[in-house]
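The complex is shown incomplete by one protein chain, all other protein chains being positioned as in the whole.
Just so it is clear, A, B and C label the chains in written order, and each chain counts residues from 1 on its own.
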Amino acid sequence: MTGAGFSAAPQLAILLAGIALYAAAAVFAAVFHRHKSVLAAVYPICIVAAAIAAGASLAALLGNTDSGFRLPLGLPVIGLHIRLDALSAFFVLIVNLGVLTTAIYGLGLDRDRDLSARVEPFFPAYALAMNLVLIAGDAFGFLFSWELMSLTSWVLVVSRHRDAGNRHAGHVYLVMAAIGTVSLLFAFGGLAGAAGNYAFDAIRAAPPGPLVAGLVLAGAIFGAGSKAGIAPLHAWLPLAHPAAPSHVSALMSGVMTKVAIYGIIRIVFDLLGTPIWWWALPFLLLGAMTAVLGLLYAVLDNDLKRVLAYSTVENIGIIFVGLGLALAFKASGLSAAAAVAMAATLLHCLNHSWFKSLLFLGAGAVLHATGRRDFDGLGGLIHRMPVTAAFWLVGAMSISALPPFNGFVSEWLLFQAVLAGPAFPEPILRFMSPAVGAMLALAAALAAACFVRAFGIVYLGRPRSREAAEAHETARPQQVAMALLAGLCLLGGLFGGVAVSAIQPLLQTLAGAPLPATGTGPTPFSLVAFDAARSIYDAPTIAIFLLTSGLLVTLLVHHLSGRRTRLGPAWDCGFPDPSPLTQYSASSFSQPLRRVYGGTVFGASETIDMPQPGDNRPASLNVQLHDYAWELLYAAPARAVVGLSARLNALQFLTIRSYLMLVFSALIALLLIAAVWF
Amino acid sequence: MMTSVALVIGIPFLSAAVLAVVPGYRASAAGNVLAMFATFLAGVSLLFVDAGASSYVIVDDMNILFIILNTLVGLTTSVFSASYIGHEIETGKLTPLFVRFYHAMFLGMMGSMNVALTANNIGLMWVGLEMATLITVVMVGIYRTPSAIEAAWKYFILGSVGISLAFFGTILIYLAGQKALGEGAPAMTWSLLQAAAPQLDASLLNLAFIFLLIGYGTKVGLAPLHAWLPDAHAEGPTPISAVLSGLLLNVALYALLRFKMIVSAHPEAIDPGPVMIVMGLISLIFAAFMLYQRRDIKRLFAYSSIEHMGLITFAFGMGGPLANFAGLLHMAMHSLTKSAIFFAVGHVAQAKGTQRIAGIRGLSVTHPGLAIGLAVGVFAISGLPPFGVFMSEFLIITTTFAREPWLAIFPAFGLLVGFGALLWRLQDLLFGEPTEPAHKVSASSVPLIIHLGLVLIAGIYLPPTLVGWFERAAEMLK
Amino acid sequence: MSETLTLLFGQTIQMFLVLLVAPAIAGITRRTKARFMRRQGAPIIQPYRDLIKLLRKEAVVAQNASWFFRSAPYAILAFTWVAAALVPTFASGLMFNWAADAVALVALLGAARALLALAGMDVGTSFGGIGSSREMMIATLAEPAMLLVVLTVALTAGTTRLPEVAEFLTAAPVTVRVSLALALVALVIVALAENARIPVDNPATHLELTMVHEAMVLEYSGRHLAMIEMAAQLKLVLYISLIVCLFLPFGMAPANAGPAAWPMGMAAYLVKLVFGAALLGVWEVSIAKMRVFRVGEFLGGAFVFAFLAILLAFLTREVLN
Partner (left out) sequence: MNHAYDVSHLLAGLMLVASFSLLYQDRIFAVLNIFAAQAILLSMAVGWEAWTQQRPHLFITAALALCLKGIIIPVALHKMIVRLGVHRDVEQVVGVGKTLLLGLALTSLSLMLVLKITVAADSFTREGLALALAIILLGMLMMITRRNAVTQIVGFMSLENGLILAATGARGMPLVVEVSVAFSVLIALFVFAVFVFRIRERFDSVDIEALENVRGDTK
């Protein structure tokens, strides 16, 4: 594949056509940005492009395509390599399904109120950049597209620039993205070596030695991991993802984080050569910590979109654990277990892209309908937005890993992989796997709590604000988009076994073996991890079972009791209060959790401000939380930089004589060195 | 070759002389553009003649691009000046007489830089560079405000000391070559010195390089020799800031590189690399920090120039085909991008009537086109794709990491710190509630578009000819 | 084919068996408690009467309740029922035992719990919120503990499928394993918490700021309440069955033994259920209810036990290897 030329597999050619369509849409919208109709046309074009690209990538994935060519662009001599293999195809599919659904959502945007030259031209550009990252076949092309992806999404993050919070988010986001890119530059520098072999093929041919590999690994984890949102580097994510328009948030959270995961997989599983067992340690440690921490943040936060962003952090943690397990198994020569872990990881990437997009789109609908995203201003939306509520419930159940939806499939596979942990030859890994399992279990339970809270506060109960009480159901295309995603969540939940058999060749490449027992289950849809005697999850059967018993229950109950129902005021132990403020609020919901977990993780403390008798002031309960990741890794360095710059700034105000002295000192210093040296 | 070079040097000087006596500032502006266009054509003609060297001038892989770039940026800046300086008359900051003077001086400066770039005689190179410096001193003080005069004065004193030290270094080079090449002109001819480099006196070369580094380093703006640079950029007319950052710094660095080639070619002379790495890193990191405290938009980008000069010096200090290639590419890209940024800044300052960052908000609302131009410029200079600087920074960082992993942390740190500040300021300028006033912009945006367009193309595709020049020059630089 | 039919038949039997015995188990517990408190106590069939009474009454629904409020009880009951039907009880290897392993079982229960907690928040009262919030807090501690317990046992048996686990443990030589003992303790604590039992919750009280489960279902009445009560009773059965299946599986009919072995298995199972229910009653009278915020520590203990158990299980494997 190193030779120049333009021969490409049909799948790649079609994919490129889709990508070209994105480019065309971006340019078109940028040029005619004054015309609302042109801006509105971006979404239909994107839908077509995404459908083409998704179709092509699905075909490439199923056909295990490996095709590429070289263009005389980019780095001189080395050129720009384009390459589509099964790994790329899998992630291209994730990206374009995400774009497809968010673009459908975009169809429903209000032409006069929502469309803007700050968003629409950059939406396809962003999609384009993400696709390019995935099909780049050399380090330059990869990082070029990677940065382009950051840049285009930055524009989207700051699109509502009048809000100072969004500007802050944009700044933190892009600086963090740049830090990540530099870290990836290090990684690729190490991979390419001093000779500058930047093409992936050349890197594969000459993998680095163990020391350099360790540095590359660190660079990759820091660079791509920060982009994905791994704790403790994650603090930019809950700022940036919610700041963008909701359909873009969906892309950022659901899809772009997966592109980052792709980067890690590409580097660690493909380019870095034969793995060493300790490579898995950072993945497992960071992943387990991220999974739990992300949810603890989420469960204590009071902003709908930020909660979703924190939950993305959590899911990235789960994916990291999966990667770590796959890496550890692969390094230990346990290919089958590596395949299970890898399958869990890849499926979770796919699943998370669906349910997180769904949830963000639903949040967007809520935001559009009420203008609010703080929990204290929402409530009771299930009455005004029944469709959105239903789909959001599906998303919430999926993300909480509840059967029969898709989140559970990947979670289940991951637990199976954890259970293979005793086979590790390395004692550290052997003891880490149950710990990781415990953290995953904790994360799963916290996820349920988090999303019960989110759904309950936003959609159930009584409206907490006038806006929420006057909300309207979202536009039809947006319902369609959510319906599509909800459908995917359900299908993914039911047919995980089929999905796994579709990625068998990919597992073979990445893990060294396919799943050993796929298709040996009792039904064609059974998901079998190791062998049928050890572990089966048969979602369709359970779903039928659930349906049957639900039906039976309904019949039985209605037969015995009829359907007599009387409406009445709420009971509430006899003291119903008409004010919606008496409802349980989001903060009160999380209070028990804060009591249990907050003290250690966030240094939470509560102070009660009780006025003296005779004082009319209301009493208040204040909660202080410390976001240590932010304080230590973001605020403190930023303060240090600004503080140091303030000190150095004195050098701007010296007298000319002092400047001359500097010149003179530099000269004398060099002369002294010379005098000693020669 | 001689004809082309003669034209490249002669046209600006002759036109400068003519413009000095032509009445009417509009005519002199037009004359400036015309003369620079002719110079540019002469520069382009170098592409079609054979490279070569005479005892006084030289055209080779090392300088051909910089000559063309110099004439190109000179041309675009003259176009920008024509509209920009006209506005200065309207606002009463300059009188027509001064504008005439300005245009003549501009051409003189361009001519001097072309002398420095084409010189094969190291004395001539020195003369060209110093003439350019002295002319810019005058241009920096052209507004005659106290701060402008102070900036010019600072520039003048530091520049003069730099001049002197560089001259002493030149004498030492001559002495080093004297033995091998005999007394007289040959020992001052760069191409002969380069060819005979291994026979030169190594220790004299070493001492010479120290003086040249400090002397020309002052012109390059390397910290701690940089003090003149921010004020000179901030207080002079914006086109001059563009030329200072875009060209003069490059020319000074170019001169330094010519000497580095000689020193590197001597097997026993010290490796200039470590010194350049240290000075480059100091400049890069120091300037990056200084960006945070800037209140004046032009001073902000002036410090950014120091930052990038530091990075380029670092790259050449690293050496090796990739780093040298990246350094040369970065010089070219920085030149185009930074002058484009100053064009945009000029527009912004005219639109908002101030250079103070605090007085400029919400440009993306009031002046969307300008905001895009400025944002593109800042992103380009920050090394984001799809612009050319990304490629050079990519190569610098990756190759440094591949060779000296720990060393790579420093330039990366500096760049990131600098990016944080630039982005912060950029967001302040572009977003939020717009501030008053919001005038219409009269200056031409064509130069801005041309520069950014070139940087964009270079980010995606580098022509093989250019790559060839750079590779061979990188080879010479070791 | 006939074998499939048999297994399907067995599966159906189990489905309805758990449904039928569930109220009785609750009745036995209450009765035991009453007796230990020197009260007469309601007859064991009282829960059946209660259910029928609830079913007969009309359902009163708050005016601002949504469709979710009304449909949740059906779903909750369905999820719990399926979960209960999938735990091997009197015989292993029934028709659908393979469909869901231990992990899936935990998830099914989790789904039922999430739906219940949501239902508690639908009307928008303060009590509902209290219940849901505390329920989810408890779940965040109980669920991982339970999952770890399940994983510990699965690790020992080399499978996550409950029938296989049961068979493995039946067949294995009876040795006391520390890890399993710890797991048992953890599971019992979790079971107490999940079934809203003392010391975590008190199923017999209302109008108390410490209540959890009852607070969530406060707005329910009539058939809806009946279904939720039913689901709660099923859950109790399920947990006892699970403990029995994981730690005392002897007596269970083996997978390939056919229907002939079922009556014996059923008898053994019922005995174990009754014994478990009675034991629960004894436990409840001998201990006091905890403050809500102590629950965290209590369940944290379960988590620690479960974690130790799985660590030890890994260690055992290492020694054996």
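The rule we apply is simple: a contact is a pair of C-beta atoms (placed from the backbone, for glycine too) under 8 Å apart; a residue touches a chain by one contact, two chains touch by 3 or more.
In this text the structure is predicted, and so the values were computed from the model without any measurement.
> What shown chains does the left-out chain touch?
Checking the complete complex, the chain left out touches A, B.
> Touching the absent chain in the whole complex: find that residue among B:L94, B:L134, B:L248 or B:I381.
Within the whole complex, the residue contacting the unshown chain is B:L134.
> Kindly state which of the options B:M36, B:L117, B:M139 or B:M188 is in contact with the chain not pictured.
Answer from the full complex: B:M188 touches the omitted chain.
> Among B:A53, B:V79, B:I163 or B:L213, which one touches the chain that has been omitted from the display?
Among B:A53, B:V79, B:I163 or B:L213, only B:I163 touches the chain that is not shown.
> State which residues belonging to subunit A touch the missing partner chain.
Looking at subunit A, the ones touching the missing chain are residues 652-653, 655-657, 660-661, 664, 667-668, 671-672, 674-675, 678.
> What does the interface between subunit B and the hidden chain look like in terms of residue numbers?
Residue positions of subunit B that touch the missing chain: 121, 123-124, 126-127, 130, 134, 146-147, 149-151, 153, 156-157, 160-161, 163-164, 167-168, 171-172, 174-175, 178-179, 182-185, 187-188, 201, 203-204, 206-207, 230-231, 234-235, 293-296, 299.
The working rule: only the chains that are shown with their structure count from here on.
> If each chain is a dot and touching chains are joined, what shape do you get: line, ring, star, complete or other?
It is a line, because the chains touch in a row without closing up.
> Sort the other chains by how far their Cα centres are from that of subunit B and give me the top one.
Relative to subunit B, the chain with the farthest C-alpha centre is C.
> Using CA atom means as chain centres, which chain is nearest the centre of all the protein shown?
A
> Could you tell me the distance, in whole angstrom, between the mean C-alpha positions of subunit A and subunit C?
Chain centroid spacing, subunit A to subunit C, equals 35 Å.
> Indicate the whole-number Å distance between the mean C-alpha point of subunit A and the mean C-alpha point of subunit B.
Distance between chain centres, rounded to whole Å: 43 Å.
> Between subunit B and subunit C, what is the separation of their C-alpha centroids in Å?
77
> Which positions of subunit B touch subunit A when the two form their complex?
Residues in contact with subunit A: 153-154, 157-158, 161-162, 165, 203, 206-207, 210-211, 213-214, 218, 224-225, 227-228, 230, 270, 275, 286, 289-293, 320, 322, 364, 368, 379, 382, 384-386, 390-391, 394-395, 397-403, 405, 408, 412, 415-417, 419-421, 423-424, 427, 430-433, 460-462, 464, 467, 471.
> For subunit A, which residues count as touching subunit C in their complex?
Touch list, subunit A to subunit C: 379-380, 382-383, 386, 389, 393, 397, 400-403, 408, 411-412, 415-416, 418-419, 421-422, 427, 430-431, 433-435, 437-438, 441-442, 444-446, 448-449, 451-453, 455-457, 460-462, 521-522, 532-538, 541-542, 545-546, 549-550, 553-554, 557, 560-561, 564-573, 576-577, 580, 582-585, 588-593, 595-596.
> Please give the residue numbers of subunit C that touch subunit A in the complex, ascending.
So the residues of subunit C in touch with subunit A come to 15, 52, 55-64, 66-68, 70, 74-75, 77-79, 81-82, 85-86, 96, 98-101, 103-104, 107-108, 110-111, 113-114, 117-118, 120-130, 132-134, 136-137, 139-145, 147-148, 151, 154-155, 158-161, 164, 206-207, 218-219, 221-223, 226-227, 292-293, 296, 300, 303, 306-307, 310-311, 313-314, 317-318, 321.
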